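The structure under discussion appears below in the form of structure tokens.
All protein chains of the complex are present and in place, except for one that has been dropped.
Our next item is subunit A:
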Amino acid sequence: MQLFIGGAYAGKRAAVRQRFDSPRWHSAYDGKSLDAWRSAVEEGRSLVLEGWELWLEAELACEPDNDRIRSRMCDELEAIRALEDALGPRIVLIMLEMGRGIVPMDADDRRLRDLAGWLAQDAATHCEQVWYVWHGLARPLA
């Protein structure tokens, strides 16, 4: 499993496309829910999961407890990782860096920012390779 993280419009998708040959995309921007990733799996073809901040926002709307959201996301990451180990499709996570600005005035934005940061940390522990994307360039993080 690999993670590509970077700011808004940093060129994360292009960085993935340069490194993976015609992967399947399971994207929150296309209205896909996180749960539905299982139906997107195709044997022998890599799978990109993107739009995690939207999936987090969906959780925020119906679950007041941050720890519960974090642990649910961790379970999901483990299931994704387990599937990769079992079936072999390479899985790519694309996540948005949003923690390097002023603390947001809006309480929901603060929650989203906290959860996005934790999610990225949790995802990184499950990945053998993590990339930081900066203005269209990508570098591996240790």
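By our rule, a contact is a pair of C-beta atoms (placed from the backbone, for glycine too) under 8 Å apart; a residue touches a chain by one contact, two chains touch by 3 or more; residues count from 1.
Here is the rule we go by: contacts and distances are computed from a predicted model.
Undergrad: Mind telling me which option in "ABC-type multidrug transport system ATPase subunit", "ABC transporter ATP-binding protein", "Bifunctional adenosylcobalamin biosynthesis protein" or "Alpha-E domain-containing protein" is what UniProt lists for the chain we can't see?
TA: Hidden chain identified via UniProt as "Bifunctional adenosylcobalamin biosynthesis protein".
Undergrad: Of the residues listed, A:His26, A:Arg70 or A:Arg113, which one is in contact with the missing chain?
TA: A:Arg113
Undergrad: For subunit A, which residues reach the chain that was dropped from this view?
TA: 6-11, 53, 96-102, 104, 109, 112-113, 134-137, 139
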